[in-house]
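Below you'll find the structure, written out as structure tokens, and then a few comments.
Every protein chain but one is kept in place in this view of the complex.
Moving on, here comes subunit A:
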Amino acid sequence: MTLMYALLALATVAIVLAVLYRPFGDYMAWVYTSRKDWKIERGIYKVIGVDAKAEQTWQAYLRGVLAFSAVGVLIVYTLQRFQQWLPYSLGLPAPSESLSFNTAVSFVTNTNWQSYSPELTLGYTVQFAGLAVQNFVSAAVGIAVAIALVRGFAYRRSGTIGNFWVDLIRGTLRILLPIAVLGAIVLMIGGVIQNFNGFTTVTTLTGGTQTVPGGPTASQEVIKLLGTNGGGFFNANSSHPFENPTPWTSMFEILLMLAIPFSLPRTFGRMVGDNRQGVAIVSVMAVLYIASFSILTALESAGMGTAPGLAGGAMEGKEQRFGIIGSTLFATTSTGTSTGAVNSMHDSYTAMGGMMPMLNMMLGEVTPGGVGSGLYAILILAVIAVFISGLLIGRTPEYLGKKIGPREIKLAALYILVMPTLVLAGTALSFALPGVREKVESTSIWNPGIHGMSEVLYAFTSAANNNGSAFAGLTANTPWLNTALGVAMLLGRFVPIVFVLALAGSLAAQDKVPTTSGTLPTHRPMFIGLLTAVTVLVTALTFFPVLALGPLAEGLM
């Protein structure tokens, strides 16, 4: 029965995404290649002072990304620091400097790590005017960067890679906003709330009292998922009945998270003029996604460990309406897409089960990854895979007609190094710095022993990969973790983007080399296998030691 339900749920996801793949991928390709601006877009360009017809060099494109994100951090930080004077602040004071910094960075970098408990910390205005806005635009930035890289492959002898402002506005207006409006209505039909009622008190059936929360939730919920952001309106995130009331809304939320990342490979294939290339990329994503879901579901259903064994099932931290499969499908999706929303508490998963969300992130968020970031991350891995196979067969590596020379492979290699460095250094420093270690052990860690180490490892993995989910027992609202995780989020987002855009510029400047009999075809099963293996190997070699100290040790003891 369990197996049946799991297969049917997976089949639902597969069928919907397969149906969406072509039309939605083609639509997004049109969005970013169309020469025509909408009237409203022309108005926006006029107001913000942008020449929409002028394409940018990679440096100018990068300046746009960085300036726009810096302004975003400043606005979200300021809104929080002035919270007590904002309307609908629900009487809540301004969060501390370190928390405001962490939250601002978190939402601008598309991470949505939450060191705070929303209903106890943030009023409505910060949420809808600060956080929800970043949920839209950080997603649009992610897609824009991916599209710029795709243009690098598609263009010949070009000094430019597109216009950041045009990509930003089009992605927001033509892709995210229309789906968000429709999706919010669907969620409200399912029971997600949308009001400005604040907290109301009701007298319960037994004569006690209960607080019922309010808030503009549906509008934020939909973009939280569609933009693979993940920051919950409530502390319990998508397990809160007001964010995710039924099993079918949960499936809908899963599809929202997957729609863009799984369709972008089609956009990529379309823009480079060979749809088979997109199919190869999406195949790798799908293989890893299905494998991860299967393993996690098997582990949670088996319910190994003392507490799950005693209870008769791994239901601690899971909602009855979702059950185990509804929880594992959501967890696989959320950690594989860099969303970080949760409809169950990963901290309470079985030891080995809890490792799977971590692994999804450690893969570099490519199963299928966040909006845009998933595509550019896997294209970097494809460059590495092509390079490795080039070494094996002794030819100059090339991908999509572009030579992978020293500059390209250096940029790709640097990209690969950023995330593991942040994860491992952040975790190590948390336990190595005198003063910090005591604080982490006494205040931050919730579960003692090995599991506590896993909580810290999970936090840095989540931050550096811009995921945002947590082993949520961890108290992260401390000066050290707020700052260190904030820095990990910033560097984990923008340092790779620098390398991606530099790579885009370098590829766009090249002419295409003609295909010869010595060219490695990158649309065949052999390349799909190679790319899958490279993705898994890079991760396994980097993270096996630290996983052995954490979840593996706990699970095997």
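Heads up, the rule we're going with is that contacts are C-beta pairs under 8 Å (C-beta built on N, C-alpha and C of every residue); 3 or more make two chains touch, one makes a residue touch a chain; residues count from 1.
We take it that contacts and distances are computed from a predicted model.
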Identity of the absent chain, which is to be given by its UniProt protein name, from "NADH-quinone oxidoreductase subunit N", "ABC transporter permease", "Potassium-transporting ATPase KdpC subunit" or "tRNA threonylcarbamoyladenosine biosynthesis protein TsaB": "Potassium-transporting ATPase KdpC subunit"
Which of A:Met28, A:Val105, A:Met345 or A:Ile404 contacts the chain that the document leaves out: A:Met345
Among A:Ile15, A:Ala54 or A:Ala70, the residue in touch with the chain that has been omitted: A:Ala70
From A:Thr172, A:Thr228, A:Thr332 or A:Thr522, residue that would touch the chain that is not displayed: A:Thr172
Chain not shown, touching residues in subunit A: 4-5, 8-9, 12, 44, 47-50, 60, 63-64, 67-68, 70-72, 75, 117, 119-120, 128-130, 132-133, 136-137, 165, 168-169, 172, 177, 180-181, 184-185, 188-197, 199, 202-206, 208, 210-214, 216, 218-220, 234-236, 239-242, 245-248, 250-251, 304-308, 310-323, 326-327, 342-345, 347-351, 354, 446-451, 454, 471-473, 554
